[in-house]
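Notes follow the structure.
On to chain A.
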Amino acid sequence: MTQVSEGSYIGQNVPRSDGHAKVTGAMVYPSDVIVPGMMYGALLRSPYPHAEILSVDTTEAEKMGAVCLTYKDIEPIKYNERSVSIPAATYRDRTVLPDKARHFGEPLMAVAADTQELAYRAVRAIKVEYKVLPAVFEPEEAMKDGAPQLYDKIYLGDEEVAVHNNIGVIRNISEGDCEAGFAKADRIFQESFELGRIYHNQMETKCAVVKPEPDGSITVWATAQSIHANRQLLGRVLGMPLSRINVIKLPFGGAFGSSIQVNTVTPICAYLALKAGRPVKLVSAREEDFYSHQKYPAKFTVKMGVTNDGLITAAHVTALVDFGAHQVQPLPFLGCTAGWFASLYKYEGNIRFDGTAVYTNKTPCCAMQGYGNPQINFAIESMIDIISNEMGFSPVDLRLKNYRGVGDEFWGQGPTIRSIIKSCGVEQSLVEGRQMTDFDHRERPDTKTGDVRRGLGLARGFHCSGTGGPKEGEVIDYSSALVKINEDGSVDLLTPVTDHGGGTWDALRKICAEVLQVPLDLVGLSPAGTMQIGYDVCTHATRGVYCGGAAVYHVAMKVKEKLLEVAGRLMAEHAYNLEVVRSDGLHQGVVQVKDFPAKSMTIGDIAKQAQNMSWGTIAYTDSYRQRNCPPCFTTHFVEVEVDMRTGVITVPKVLIFGDCGNPMNPDLVKGQLVGSFNRGFGYTVFEQLPTNEATGELANKGLLVDYKTPSAMEMPPIKDVEVILCDTYEPTGPFGAKGIGEAALASVQAAISNAVYNAIGIRFHKLPLTPEAVLAAIREREAQSAGATPS
Partner candidate 1 sequence: MKNFAFVNARSLEEAVGHLAALGPQAYVVAGATNVMVDIRDGKRNDKTLVNIRGIDALRGIRMEGALVWVGALTTIAEIGASELIKGHAPALYMAAQVFADPTTRNSATIGGNLIKASAGGDTLPPLMVMEADVHVKSARGERALPICDIFTGLGKTRVEPDELVTHFTFAPQPHTAFMKMGQRKSMAISVCTAAAYATVDGEGRVTDCRIALGAVASTPVRASAAEKALLGIKVDDEGAYEAMYGAVQGDINPRPHSVRASVEYRRQIVPVLVKRAVRRAALGDCGPRVQP
Partner candidate 2 sequence: MSEKVKIRLKVNGEDVTYEVDAHMSLMRALREHYVWDVKCGCEVGECGTCTVLLDGQAVKSCLTLAAACDGHEVWTNKGLGYRDPLTARLQEAFVECGSVQCGFCTPGMIVAGAAYLKHGGKADRAAIKNIISGNLCRCTGYVKIVDAIYLVAKEIEEGRLTA
């Protein structure tokens, strides 16, 4: 889509328009919404990982003035909290409130009361009798015959399906001929990798405020990555026409996938509000939020065949995933994981993926920045490092030889969504990074001595920009926009796309301003709710700018067409002889005759004249679907220091390459890459969520005091955090843009782990690399070498 004009905002650093509101505390997040007369909600959460509810007595709580909600008040409509797939590919296993607890901390009952304190006290006044059932926490255990069963049957689309051995989903994919590929190889490598559960720890806990309106409709403010997904699910579980549900778009305190589905609290809050006939606000405490959703853990076995000249001839991945007590779409999760795996390297077209996802009595898993990508990337990029080391290849060259780049096929979100790569910054990243870090001269681990050992590691990754493919598949992906020119030349932009802090909204404003050539500050982002604007699937899959922006581009182009048509009537010129240019002097967009700028009118004058003539508002609204899902690439060169005596890993230096096509706002792109590095560092070295198997409770009890992520102190010195944006242009993106969000995390983990290998010569197959794990590995090696060479 069109090149940018001279003096364009696109590619320029513009201070974010919501900055003022955010630094002054004025910004309203869902948990800040105050509706007069509102009640406060609270949840009774399961004290057991697996239990039947035998009886419930809410009498005491009701005497306290609370409105109580149990499964008896709920229509037992089965649903899946996430609705990105078409219904026929969606497993449904849950209701708004269950009659059986399947994980510790699962919401079982809810109350609303006049004060938050009263609500909490009322929850404690509810008497519940449980029949405690045996629980299962590990997928291998869960699949055994005789293991406690979470479900007998669930639904796939409208079909009832039986669940055997807690296996929720199996997804096996194979292309080419793996056996033939392995036969062609000179060496076969097989390794296993394990990534545990982590938690989003988004700053704002999940919450909802629901207000019953006088006309019987409801207004909803919630932590939500998709207002329309929330509306559609609420419509379904409440049995309400969608025209009665207005989910309002608000900024919220961080996503990372945590609100990619309709959060469990939201339908509960809606039910409470409708029962009470009053607005209800339901905000999770942090210790509740921990039990809401977590990142998918994964266990992989990776087998690769390589020829002596460094050609990867085949790859086979088996994946075992424990997704907890409910399905938040592990089926597409496995498909995506297969896609990320398949799209990293060519493998001569010989791939096989065997994925199994299993129910356990743990918190349900949902997307968290990558939907399987950081998990499988850690395995594959560790594998590439292993192969390089074992076979004596340069890790840079092995990647350059095998990566999928321009002209190759890319699986956006699994096998059904494929498009051809048209822009790619992989080569630039690898070649420039190799030079900047002097990568080829890094020392081998066995030459290093001392208490603190330094290492340099590399990994590369990507993510799709959206989930569009040339063929309509099983995944829904389109966006909408409404653009209207006001009578003073300013522009209203409505978009259903949410912004999680990455600056998507400013990017969309820039696209609109660029198409219509109006000063950026004249493009206002109008408040939007599901009643006001068309559908957008979700701000997920790194699609905000690429897909949401394309919809804005498409609609703004239509508005521009109308504008020129109206201008033509006023100026007695053919529309095709006219063009729009921005006039910073007039602080207006201007329509002028091509090559004769003396004849011109400001957009404000045109719109006002159109009004005087009663010609109508110059506006348009439509939806738009991208037919590609171009990968945005990242490459991480990470230096680490490992303290041999304590096992502590620090990162003194990092070099990050990001390929987001033409960046809308380079500072904000870099900000996402640096933020992702921090989270990746946390994922790799700090974060874990062990379960106390005696109680089913998290070992940290959901308290941040025992869930540490790297703080400002743990980050490298500012001067040693370098981010380079690749010089690429995506022909299918709005003004050449792709995404960056999830790609930014994909390769952090493997890069750190590979650097640790380079520092101390120990390969880690399991995250996190806590000081305890690292020191234990060092001690184990010491013991082995002491055993091998007795002194």
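The candidates came about this way: all candidates are chains of the complex that A comes from, given by their letters.
The criterion applied here is as follows: contacts are C-beta pairs under 8 Å (C-beta built on N, C-alpha and C of every residue); 3 or more make two chains touch, one makes a residue touch a chain; residues count from 1.
Not measured: the values here are computed from a predicted model.
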Which candidate touches chain A in this complex: 1 or 2?
2
Candidate 2 partner, complex, touching residues on chain A are 36-37, 65, 277
